[in-house]
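Only one protein chain is missing from this complex, and each of the others stays in its spot.
Labels run A and B following the written order; every chain starts at residue 1.
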Amino acid sequence: MQHLKKTIAAATLALAASLTTQAAEPVKIGLVLPMTGPFAAYGKQIEHGVKLYLAVNGDTFGGRKVELIVKDDSPGTAGDVSKRLAQELVVKDKVDILAGFALTPSAFAVAPVATEAKKPMVVMNAATSAVTTKSNYLVRTSMTLPQNAAPIASWAAKNGIKTVFTLVADYGPGYDAEGQFKKTFVAAGGQISGEVRVPVKNPDFAPYLQKIKDTKPDAVFLFLPPGAETIAFMKGYTERGLAAAGIRLIATGDLVDEDILDAIGDPALGLITSFHYSEAHKSPGNKAYTEAYYKAYPKDRPNFMSVGGYDGMHLIAEVLKKTGGNTDADKFIEAAKGMKWISPRGPISIDPATRDIVQNIYIRKVERVGNKLQNVELDHVADFKDPGKQ
Amino acid sequence: MTVVFDGIASGLLLFLISVGLSVTLGLMNFVNLAHGAFAMFGGYVCVVLLNRLGVPFLATLPIVFLASALLGVLLERTLYRRLYGASHLDQVLFSIGLVFMSISTAHYFFGAQQQPLQLPPMLLGQFHLPGLDIGVYRLFLIVVGLAIAFALQWMLTGTRFGAQLRAAVDNPRAARGLGIDVDRIFVLTFALGSGLAGLGGALGVDMLGLDPGFPVKYIAYFLIVVAVGGSGSIKGSLIASLILGIGDVAGKYYIPQAGAFVIYAIMVLMLIVRPQGLFGRTAAK
Partner (left out) sequence: MSRDISMRAEYAFWLLPVLAYFVFGENLALLSQIAITALFVLSLDLILGYAGIISLGHAAFFGLGAYAAGLLAKYGWGDPLLGLAAGALVAATAGFASSFLVLRGSDLTRLMVTLGVSLMLFEAANKLTDFTGGVDGLQGVEMQPLLGLFSFDLYSKTAYWYSLAVLFLLFWLARRLVRSPFGLSLRGIKQNVTRMPALGTPVHRRLVAIYSIGAAYAGVAGALLTQTTQFVSLDVMAFSRSAELLLILVLGGSGNLYGALIGTIVFMAAHHFLADINPQYWQFWLGAALVLVVLFARDGIMGMLRRLVTRGAQ
């Protein structure tokens, strides 16, 4: 027995030694992102954030050079495609870390691969609350949907909004946003005066806007997939004079993220949202970040997805520094738990219990700053954990 | 009342974005799934003129029409004409190929994000009548849509060109024998279809948005209008658009739970009742 223990100890030592020699080898990070198709804009922004981190902070993590392998899991919603690509990354490309994941189905489908292959998995966007529960090797650097939906509900209740009409897209994330908003808002004494779920692809909001106008709530809570629908809704909202009728519009910030804010244009002015990142966030870290971003990608604007990618890389870099370049999944996750740093979005940390992100959620208002529309921060809730897991 | 007005406007928007397809698929019997690509081209031309060159919105529309028509001529001369006699399946495959290329091209030049489009103030806002709120841009769409519908209908049934076109589609050989320049007719009609597609795209940007995924995103809507209307009939497309638009808007207003089902359900029901479409001339082969 004693003998066996010794052998194990020796083997462990040998293994550790082989790992340190391995440290000179490049660390391979497999990025699974939608680079084409309907969510190409997501993949692009996350990739920007990832590459920017390497450009700014150097591409050597814990003594090992970083090698990125990007796989297009377009359309991003097909779990089978994402899973297959992740399998290939592990089996064929022999990556050390899986990262990316713009949308929830892709993160859900890949999580078992991370568990089985014992690879750390860094989720840089997918925002359904339950994502982090799907593998013990999974850590998230973006946000969760309830995390952003709850603060706007408390803010509304505190700021004289008594009745709210909720309008959400008719799909999973929409239901989550609606559920969390209602829960927090009603608990704070508010009243839901109407609710509607609209098709995800919806070219005309006229009937819903009319219904809202006829219901006359104090405010509308909105959750739609960012993109054409949001733009159409806001334009209709202005056109139909809902703002003039005293109906306010509140939402989670993904609706007016910097990537689509210009396309919405002036109808977005005055919109109040809650979110974890704004280009207009005032901090030295963000100033440096946005400047570097514009230098590298003058045609695009930095948004929350790019920051999700940037922070994901920061996490990997810091963890590898701590482990001396060791990417073993258990050690990686141990090192990642409780990690704290100042991101361009403000102070953030990884919850040791859930491996999910803890961050400030800001209440912002769309204003014109210089010649650009910006989400100007008014207020914030500090170190806010995902309420979806409580 | 406002619901009915919105339904009509919504219907005419459907009509506008699919009228180009009514021409190429409906009249020329070419299953042009790349219709959305022409519409997207029109949208981008409009946005570039408006935002980068400062051309007023209304002035961009004729340019959009001409530019899209020109693109249509170019593609017709080089590619499309080779496939007039081909099977529908080949046409589907070919035009999907074009769609893929157009998506990548748009992505390359304009990026994946939504394009901004700011309408001129004169087209914004609403005016109020008792019991009825009228959105100015919606009214504008209705007027333009009806004008195009009537002009096309007149052109098809009331002019020599229309008669020649119908003859050329129904029986190209006999038409040639009668001294009709079938080639020229086809290229002109195709240009018209592409121009209208581009125009519809430009007019639709404000409500539908514009990104590289455009040609695929609304493909079902284009096809629904033409199928329900019956191929070869502008009047059919118009009436189908109106029924779909009003049904969709009213359905969403009164039974919001039904959501996206409404428009598909209308389509399937109408096709069960009238498999050839409302005003189908003959079965497409």
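Going forward, a residue touches a chain if its C-beta (ideal position, glycine included) is under 8 Å from a C-beta of that chain, and two chains touch if they have at least 3 such contacts.
Quick caveat, the model's predicted, so the values are computed rather than measured.
**Q** From the list A:84, A:216, A:331 or A:389, which touches the chain that is not on show?
**A** Considering the complete complex, A:84 is the one touching the chain left out.
**Q** Have a look at B:51, B:105 or B:153 and name the one touching the chain we're not showing.
**A** Of these options, the touching residue for the absent chain is B:105.
**Q** Among B:55, B:73, B:96 or B:250, choose the residue that contacts the chain missing from this document, as touch is defined above.
**A** From the options B:55, B:73, B:96 or B:250, the contact with the absent chain belongs to B:96.
**Q** Could I get the residues of subunit B that touch the absent chain, sorted low to high?
**A** On the side of subunit B, residues 25, 31, 79, 82-83, 86, 88-90, 92-94, 96-105, 107-108, 216, 219-220, 223-224, 226-228, 231, 259-261, 264-265, 267-268, 271-272, 275-277, 283-285 touch the unshown chain.
**Q** Kindly note down the residues of subunit A that lie in touch with the hidden chain.
**A** On the subunit A side, contact with the omitted chain comes from 35-36, 40, 44, 70-72, 74-75, 77-80, 83-84, 87-88, 90-92, 104-105, 108-109, 112-113, 116-117, 128, 134, 170-173, 175, 199-200.
Here, only the chains that are shown with their structure count from here on.
**Q** Which residues of subunit A touch subunit B once you look at their complex with the stated criterion?
**A** Spelled out, the residues of subunit A in touch with subunit B are 36-38, 40-41, 44, 170, 196-204, 206-208, 210-211, 227-229, 231-232, 235, 238-241, 259-260, 262-266, 299-300.
**Q** Name, in rising order, each residue of subunit B that touches subunit A in their complex.
**A** Residues 2-3, 6, 9-10, 13, 103-104, 107, 111-118, 124-126, 133, 135-138, 206-213, 217-218, 221, 245, 248-253, 256-257, 259-260.
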